[in-house]
Structures are given as structure tokens and as C-alpha cells.
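The complex appears here minus one protein chain, its other protein chains still in place.
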């Protein structure tokens, strides 16, 4: 059973290879009656787009897109919404040398083992190009979430050793996309920016951490016992290329806590149930409790570096390899809208699923 | 859409409340012809069983179980395998006070918000008692994996601040279940054990980290792009009660790496493709590469502590709460076989799914 | 991928072999807050129960059952509802001769080819005993439908050549279970009854047709384009043992109609949209239109007859076979509550799914 669909009610199917004519997505399960904001989709695709600054690959993509089904006179029909994004500026000859080689820490070898065939041009289906489909679907998901007051903020928390020390409040969060690094603390953002340029000059790459904060969360989202909200978010985020881990609320630090320190104490705040701390990250027993949803995801450094590396060819013979093509020195700035999109897709799915929890 | 099923081909459905007559699991999709080892299931249930040492709750469960379908003369029929585990030694009166209270960092409040009704006895469906179903299903999954030479080792890596410093090799891994803490380094294990007793004496609880190492992994498991092996493992593990995060290979440390340091270099080892390092944790592009699978999961301290805490009742009024019942000071030792089980369930599913990847 | 689950939102998983300890069903997706009427489940199981009259097998089953999860103080919790029905009065020795033989028009051969192993006792999983699980789940589904005013009536329309000539109105429909044949026209019912006794005396069996009429249908149920209401009903009914066909509204007679005769004309009836005829059977474009849902299903004569037949053994050698065991001369009377149950399960699923069709 192949794995190109995600979500149960708000269900997306992603398709397309990096160097085929299109990457696309089909959303089945978006309710009828949703106003579809074309400009919002365009804005989200632009935020993910490469070639925006010295921080990202110089491959330019205008990210034109076309909605070919499911929307009529600006409103969703309740039928599948399909969005096509053409692949442009694909310089296929850059990839000719990849036909017979397994690039270190790429998916060339594992795709060959699994399928016995592989579209080597730009990584084919394993390319991060695929994530453009997620961003398009995520934009639709966000429109649905906005009708319920839910807003998703993902931002750059850490690049290499440079980590944001302060907690961004929701005002700060609105500044995320004003800086190329997607870090809302503009001072730290400048340092990160400078660091990425250094790394790039070395022909190297660097990893980082993205934090996501969701405001306006209703209590009740998440489906015990396997489709807990954190479990489905975990799957969604870990399915993004280069993601190596995810943690919710207190996360890995929870190991060092005592229960008496870690428990979030309930209080009545003007009639609403809140907690004094949020070590839970907004989820208890797999169900949202109405506090902000908070999680962090780590991304490894991009595997394609501009340095010679030892590797094997498809005949298992040792060979040297140095990458051509154009690549990001750091995936984090472009991964921010992708994490935001996947988070939105998971939440849209659970917002709809929760309509089924009770007789009414 | 409710969430009590997990897996696509090897698909389990878990059912039962903590204080109902049974917790159980139905496995649909176990192939016909598998020899079912009853003693192995019993052993796995025993490893999860409480009341084994001073480290766990004194609630005793013999963990009798009954296979009521799908097995004939010791062999799987290809029909659903259902296993019932009776709930014993349930002292329901311990839970009478819970009817009207929201325990801090428990699921009482979120279940009430979601469903408008809740079985308050022992947490009902939100109780970790549910995980006994996963361990039973995981035992069947392990039998399937063993036919392919795959062996799953989960072990205690960290309790509070006490962390194993050395890498356990596969010889060490066989010692996991010889110590109550499930730490294969027996010296560290004794320290952990002592620390848990201290915490218990304080009426408090503590968190920790479990590492999983899978040996004998075939290359090719995992289904791009959403059902990547790490994504499905992430969902499975994060769906376990109290889990706050998961990381693969280099994990959160990947943020600080450069690409030139992080890339795993391919080498030909007697005709097999291996990598010199394993920062990938055995997965590249969401597909296993034949190296050991390596990941870590963090668990928060148990929320039930033997200290008075402020909280709210169901009328949103402030009240004090001190837990009755019997509870674990540290979830880690009992979570080890649960992590092992969920890992096995995910791998069994992907082992079967991979049969479909190519024409043959 | 195995096939023991049915439905997408109201999702049932059936398990158990004919001569194992239990047949059972787990319902995942029944909303919280539904009042569970134990007596109604018992009544439905009684209606399917064998040994009630000379028309059915003399195997007696009291059909005790136990709800082991998902219901608390008489109300559904929103967690999986599992019902176990013990297998009683199983005379296994009756089946010893079946170990090595392929009974004509049974599933012995196909199960052996597929699985390489088979529980020969009473047909194991292929036995109609499995349908008791569907009736139990169907009873829960009906409770859900009743909250929306939907009532399902299945009844015996034809036995052999004996067919009900009149259309039963909804008053007649209430008489269904007053006669052993499940035919609401008591005069025809007596004829059918006599005919079945004759056939039984010959050691033979006979087929028939069951019609289903659903009143109180809301418009809007059914999910284009593959999960049309008729498509999902078709699957559900055709999955019942011995069913050979299904037709909706005008059914197979539609071949001989002209469009000008067949079209159902819309009229405004006191503000409600109705049609003057109902050749559509209450479904247009795969979605219910608010008229009565009407369909018919045909069942073949029971394959087990009390006559000697030629067949093959598992070594593909010709042999003679005469059935032991106790069997129904006509499956129709007992299939009526099964068809009713499967119809209810499909409708409950679509009633819930339709909650997701629009933004609200």
C-alpha cells in the first residue's frame, strides 16, 4: 500500500516528480461553502519559493498554480479540489551524473532498493520539490481553520548553534515572514542570516529547529487512542524531508522533570478552563485542551554540499562525488511554511473529525 | 472518525476501558501460516505487567489472556486474531473521588469536553491500561518480524538526569529484561533503580528516555511520501501515553551539525551497501537503508503524584486534590515493552506493505 | 489487506470463527451520548437466531451476548463498542469429515487456495455464523438511525417461485416479524412456509428475494462519486453469505423502460420536494432524495443439502459427499434481520459522514 495520501476526513493526495511537468495535490473532503482565497495560496507558495534571497537555492520558480477542480465561482463545491503547480526552470542536465550514483544521505539508494527504478532527475519524487503540494493544500486548510479562529505560526527557532532565547509572543509571531530567515526576533534573525552565508561560502550546509505555536485552539481535537493530536502531528511533520525529530511542550526536557514540577495546574480564567503552565503543549490524553499548541521539529543539514565526498555508484563501486545543481545551504527558512502547512492540514482534519464525536 | 485502529495492512484495533471486564485487540491482516507462540505473548505481557518490583505500581495483574479468533491448531488462519486480556484487581472505589474532578495533566478534562461523558474509573479509555492491547498485538508482530530476521530492542536510556553514557551493543541489548529498570548497563541500572525509589518515597514521579535499536533491518521498508518509516514510527510511538517527543538517528543534535559532518558515507562491505556512520538512524528518504534503525522517545513524569495539588472540579471550581489509587513513580520501565511493541507493529505493517512495491 | 472492517465513520470490525469460543464485533466511531438499549440488541439477535421454527436449522443458540467496552451506565462513551456472542451448541464432530473435502459451492476450496490453511469446523470464518456480529452491530446502528427518524424494514419478498404480489405499506411492514417466514402478507407467508417444509422434506434447499424499504430517509446521504449510497449498500448487502445480486428501485426492469416512462417527476408536497414515482429507489446521483429507499437482494439456495453429491477431496480426487450437521432449508427468513442490519450499518455511516459535507 503506497503512502501518498494523508489525513482521514480532510484528505490530501500528493503527486508529481521534481522534473516532471507538474507537482500537484488533490484534496478530498474539504466541505462545500468555503471561500477560496487565491491570493492567500499564492502568498503561501511564495513564502516557500526558492530564489528569494541569498539564503536559498538560486533555482527560480514563479510558482504559478492552477486550481483545476472543486471550486466554482470562488467557493468550494464539496468535490475534490486539485491544484497543479508547474515545474519550471528545471535544468535536467545538471542531474545527468546522478543516474549511476548514490548520493550520501539522499534517497537514491533506498528508492532503487525499494522500486528497482528511479527518476534520478533532481531526486524525482524524493525531492523536496514535492512539498510545494503540501503548501498549496495547507493554504486551503488554513482557510478552513481561520473560519474557526485557529491560527498557525511556525518560525525559525534555531540555526546551527544560534537559538532564539526569548519566547515570541503572538505579536512577534506576526513578524515571521518579514525576515528571510523566518525568525521573528530580528536581531537574532540577522545573526542567523550572516551564519548561513558563511556556511554557504564554505560549500557546506547547516541544520536547525522550527517551533510552531497555534493560537485560538478549541479544546476537544484529537482522536484517542492512536490518532491522538500529537501522534498525527508527529506523523505529518516527520514526513517532511530532512525532519529528524519532534517534541511537544516540555519535550525532551520532560525526562528531567518531576511530576510535581511538570503537571499543569487547571485554573478558572473568567469562566474558561486554562492551565498556569503549558508543559503539555496544549494536548492532554491526545486531545487539545484549549491552550496554545506548542511543538518543535528539528531538521538535519541539507545533504547536498559543494564538497567532494566518497560514495558508491549503482554497481557498488567506490567513487567520488561532488554535487552540481543549485541547493539550499539551510533548509530551515523554506521549511517554515511547510511545517505551517502540514500543521494546518492535521488540524483541519481533526477539526472536521471532531464534529463526529457526539450525538447532537 | 474515531482513532482506535492503527496500521494499514497489519492493522490493529484496540478496545476496552481500564475498569471494564476486558481490554482487547483485534489484528486484521496477519497473514495465514504464522506459528503463534503463546508463551512469547505471555512473556511480553509479563514484561509490561505492574507489581513486579518496587519500581512500579502495586496493582497486580496476572495478565491472563485468551486468543478468541484467528488461530487454529497454533497457526494463524489469515482471519482476524482477537486477544482478550481480563482486567483484574480493579479497586473501583479508589476512583470514586475522580467523578467530579479534573486531575492535573490527565485527560479527564479533555475527554469531558470532547465526549460529554467519561468513564472516570481509573481513567477509563485514557488509562495506560489500554497499552496491554498493544503489547499483545506487538507480540504477534514480533513473531512475523522474526521470520524475516528483524529484532527490536527497546531499553531505558535515561531516568531523570541519569543517562547511559555508552552505546549498548547487541550483546548488551539481550540483558534488557534482566533488570527491573530495563537498562542493559547493570551498574547504571542500579543507580536508576535507587533514584526511582527516592522519588517514590517523596510521593513524586520522574520522566525518562527510551532508546530503540532494531537489528536485521531489510532495506526498502517505508512508503513515500507521507507514510515514511520514520513518520509512521513517530505516530505509533507518540500515541503511547505520556510520550512527549521522538527523534531519529542524530535527532535534535542534527540542528548543530554541518552537512559535511552529518552525511553518512556509503561503503561496500563484503558486497553489502553500508554507511560508515548512522546519523540517518537507518532511514533515508523515509525508507530503511539496511543499517540499524535507531530512535529515542521521551516520556514525561507520571501525572499522578502522592501530593496535594490545586485543580478544578467539573463545575470549574477550585479545589484540592490528592491521588488515591496505586501508580508508578516512573513510567519508563513499563513503557519499554510498549515502545518495543509499537515499533514491531509499525515494522510488521511496512514489511507486508513492501511486498507491493514492485511488479514480480 | 484483509477485509474484516466495514464503514468509514461508523466502522465495524467483525471477528471469530464458527466453532471458536466467540463471534464478535468492534464498532469504532459510534458517537458518544447514544442510549444503548440492551433489549433491542437481544431482540435482533433472537430474530436471526436459528432453531426458532421448522423453517430453520435445529442448532439452538440462545445468543447470549456481552458488551465488553464502550458503554458506561447505559450510554455510549465515544470509545469502541465491542460485543461478544458466545458460540454454543457447536457439535464439532459433525464436521470431522469436512477436513479433507471440498463441499460443492462452499468456500472450502477457495479458502484453502487463498490461505493454505482452513478451520474446517462448520466453515470456520466462512460460516454464516459470522453474520451474528453484523446483527449485533446493526442493532447499535439502528439506535443511531432512530434518533434521526430513519426506520429500516427488510422482509421476505420471494421464496422459490412464490412472490408477494402486493406492495406492503408501512403498516404491513410492522408485521414482518410476526411470521416465521418474515413475509408481512400472512396468507402468502403461510404458502411460503409450507413450501419450505416440502423442500426440507426432500433434503433440498431453496433461494429467494428480500426487499428492503427505508422510511424517514433524510435527503443528502451518500458520497459521490465512489461512495454513492447505492454503491455502499450494494457492497454491504453483497458481502452477506449467499447473496447473488442487488437492484435498486426499478432495478433490472429498468432495461426495458424508456426515459420518458422511467423519470421520476418532482412535485412540491406541502413544501417538501417529493417525486410522483420512485423508480430511482430514493437515490439520485448516489445521494438520497428523501423518498423511501427501496432495494431487493437475491439469495441462492443453501449449498448444504441432505443428498449425496459428487465432489473432490483435498487431493483433487473424486469422491461422494453427503452433509451431516444441521442446516437451513432456506436462508431467507434468517437473512431478513441480517439485510436489515447491514442496511442500518451503511445508513448510520452515511448519516454521520453527511455531517461533514458543508461548512457550518
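Per-chain residue numbering starts at 1, and chain names A, B and C are given in the order in which the chains are listed.
Heads up, the rule we're going with is that contacts are C-beta pairs under 8 Å (C-beta built on N, C-alpha and C of every residue); 3 or more make two chains touch, one makes a residue touch a chain.
A quick note: this is a predicted structure, and the numbers were derived from the prediction, not measured.
Here the missing chain is touched by one residue of C:33, C:207 or C:324, and it is C:207.
For chain B, the residues touching the chain absent from view are 1, 9, 29, 31-34, 76, 78-79, 144, 147, 224, 352, 355-359. Mapped onto chain A, the interface with the missing chain covers residues 1-5, 8-9, 11, 13-17, 20-24, 26, 28-29, 32-33, 66, 68-70, 72, 75-80, 82, 84, 114-119, 124-125.
Residues of chain C in touch with the missing chain: 1-6, 8-9, 14, 102, 104-107, 109-111, 113-116, 125-126, 130, 158-161, 199, 202, 204-209, 219-220, 222-228, 230-232, 234-239, 241, 243-252, 254-268, 271, 273, 275, 279-281, 284-290, 298-305, 307, 309-312, 316-318, 353-354, 356-358.
Throughout what follows, only the chains that are shown with their structure count from here on.
Greatest Cα centroid separation from chain C: this falls to A.
Once the centre of each chain is set as its mean CA position, chain A and chain C turn out to be 46 Å apart. Taking each chain's centre as the average of its CA atoms, chain A and chain B sit 26 Å apart.
Counting partner chains per residue, chain C shows two or more touched chains at residues 1, 9, 29, 32-33, 76, 78-79.
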